[in-house]
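One chain of protein is taken out of this complex; the other chains stay put.
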Amino acid sequence: MTELIYLTVLLPLIGFLINGLFGSKIKNEKIIGTIGSGAIGLSFIVVLLILIETLGKPADQRVTIVTLFQWMKVGNLDISIAYQVDQLSILMALIVTGIGFLIHVYSIGYMHGDKGFWRFFAYLNLFIFAMMNLILADNFVLLFLGWEGVGLCSYLLIGFWYDRKFEKSTTASAAKKAFVINRIGDFGFLLGIFLIYMTFGSLNFTEVFTAANHIPVDESVVSFIALFLFIGAIGKSAQIPLFVWLPDAMAGPTPVSALIHAATMVTAGVYMVARCSIFYAMAPTIMMVVAIIGLLTAMFAATIGLVQNDIKKVLAYSTVSQLGYMFLALGVGAFTSGIFHVMTHAFFKALLFLGAGSVIHGMHHEQNIQKYGGLKKYMPVTFITFLIACIAIAGIPPFSGFFSKDEILWYSYAKGNFLFWLIGALTALITAFYMFRLLSLTFFGKERFDKHHVHPHESPKVMTVPLIILAFFSIVAGFIGIPEVFSGEGGNQIKNWLAPVFADAHSKKITYGMPSHFVEILLMVISVAGAAAAIWLARHVYLTKPGLADQIANRMKKGYSVLLNKYYVDEIYNKLIVQPIYKVSDGFLFKFTDVKIIDGTINRTASLIDLFSNNIKRIQTGVAQFYAIIMMIGIVIALFWIIVSLI
Amino acid sequence: MIEQYIPIFLVLAFAITFGVVTVFSSEIFGPKRPTSEKLSTYESGMKPIGTTTERISIKYYMVAMLFIIFDLEVIFVYPWAVQFRSLYNEFGMFAFYSMLVFLIVFEIGYLYAYKKGGFNWD
Partner (left out) sequence: MIPTALEFQLLLPVLIIAAGILISLIIEMFSSKSEKILPWFSIALFVSTAYYSLLTVGHERIIFNSMLAAGGTANIFFFVFTFGAAIVTLISIDYIKKIGMYYGEYYILLQSAVLGMMLMANAQDLVMIFMGLEQMSVCFYILAGFNRKKIKSNEAAMKYFLLGAFATGFIVYGIALMYGVAQTMSIPAIANGLLIYSDNIIFVAGLLLFIIGFSFKIAAVPFHMWVPDVYQGSPTSITALMSTGGKAAAFSSLLIIFTPLFATTQSTLFQPYLVVIATLSMLLGSIVAIAQTDLKRMLAYSSISHAGYILIGVAAGSELGIASVIFYLSAYTFMNLGTFGIISMIENKDEGNLSLNDYSGLGNKKPMLAALLAIFMFALAGIPPFAGFFGKYYVFIAAIESNLTWLAIVGVLSSVISIYFYLRVVVVMYFQKDENILNVEDSSPALLGIMISALLVIVMGIAPGSIINLISNFVK
């Protein structure tokens, strides 16, 4: 069964090829949608079967490497298209194909009538193909290939409506921004891969990690490797300072935001760091860097999310913030919790985005939450599922978000840093606040839209059913990670499942001064109480006393506008980095170096070759006797040479 | 080593002698009644002088190629037939079958030429 893993990669590729090559001819949305979703659905079933089989094996035999074929081999470098099926990749594959399938189905409804319907499904399938390569790869090269592949799909899908306006410019420039900023991260990632090859002489996961575990390597080298890889993760997972592309990525269709920019692709950085956990375990300094950047990002993005008015923007900043949480978990050595949060987050964030998509769909593409209000009675299913997602992200037990988020907070405290916990918990409160602000403004209160032109309506079944399924998992997904304080020693299922993957990293270091169960429960109660308070406050400010929010905003004008303008990060980057680079590029690199030196050289060379070419071709006279003479001259020279060289 | 070639040299010597003797004896003993036809250069019945682009009927080529079939057949079959007894002693019926296959291949070619009208003079 495990050998069939290649199907999970092949099926999306086939879907992509069919829809991409013949989609424009098929035209029928039902067929295209069925092919697109079916490919992913079948992949999901395959992964599920593999999971069931793997569960039946003893814990130390759950890693299988499935080699399809050798790609290239040069000296020591042996790169194969091979997939590593282990606990971590199976979990990630389940998330990607499962949620991917639901979002594909949802898209059939959401993209109905779009002129690029087939293109959309082709891109989505290509994305799943690349993402599966990324998470299943057994070596860094294939991982990088998938990494670039998802980047490309992200670019294509952000700019999907390339003819539409987005904010001050176009969706195309948002796509470009995402691509360019990702390249900065990729650059670091590539350096990391080079350094790994230099140090360990291999790019195969098993070989590299075994070597790292057993052969003594200079800590500074490992630190650099870890740092470079983390730079890659920063780019892909939108952390400070490279997070600016993710909010702009909302220019793409909403299912794309749900699939790529919330549930799966942006967690690739988390996955990659977790996969390379051994390096981080060996480089404590870099781990600290990871934790701090994660924490700062979580806080920073959450505060921006407080005041945004675009429904997708709020969710985007919330995603950045939650990704920060995951890196915090990785940074304090709680790799399992990080991956656990990836999973729960995938469910409720996908649900939030799809719910937002449903609202946008019902409100004729209006995205400003100030122009919503009272939608509860128009779209009941969307409302209930959205509510569930909000509760989950706010961390109210027993919804899934509670378990994963609380575990992260607990480990950041257990790691011995109270400040980590404090900022983390504070961020959780802010999260609860802005999510319920969003909920209140959208579904409760006065109807602030123009009733003559806008007629809100519930979305079709094909969209609401995925919402319901996701809502179900948003509620129950947490139960596989019940903290041991409640479930007893070894009662945390996901921890047991993932333990072998991180065994080496844990053996390297990471010892927790384990505070008592009392402290753990106390902290839990505090954060839950705080979240509940934040929810009450949000309802109070935005529902019970409408206008209060404006008063607060007026009183703290400066702070408000700083937040509203996202700390002016875009403007600062523009002034400090983009403009100077642009000037140097345009003035020196382009107009002088490129045009004068490079183009000049090439043009001269080209005209020289052209001259040669036009002269040499005259030898071809068309007279057969002349051809024979040329041959004869060649033969005579060759014979002369052989005689001279032998005598 | 060189001894092996003695028969060839003998044949060569005989051929040369034969050629020289016949040409010169006809020159010496033959009667001479020259006509303009007889005095012109010998070109196998063609006119010796004419334009270079003169076309020759395709039929001659057909005959020439058909001749090759029989020519090759004779070249292979004759020595085979002469040596068949010793070949049979050494290889058994294989010696016979190999020539049979060879002939079948040849006859298919012959039949093909016949079917395609290679023997029709007009």
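As written, the chain order gives the labels A and B, with residue 1 at the start of each chain.
Here, contacts are C-beta pairs under 8 Å (C-beta built on N, C-alpha and C of every residue); 3 or more make two chains touch, one makes a residue touch a chain.
This structure is a prediction, so every number in the text was calculated from the model and none was measured.
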> Out of A:61, A:76, A:554 or A:613, which is the one that touches the chain we can't see?
Replying inline: A:613
>> Touching the hidden chain in the complete assembly: which of B:5, B:61, B:78 or B:94 does that?
In response: B:94
> For subunit A, which residues reach the chain that was dropped from this view?
Replying inline: 68-74, 78-81, 606, 609-610, 612-614, 616-617, 619-620, 622, 624, 626-628, 630-631, 633-635, 638-639, 641-643, 645-647
>> In the complete complex, the non-displayed chain touches which residues of subunit B?
In response: 91-92, 94, 105, 108-109, 111-112, 115-116
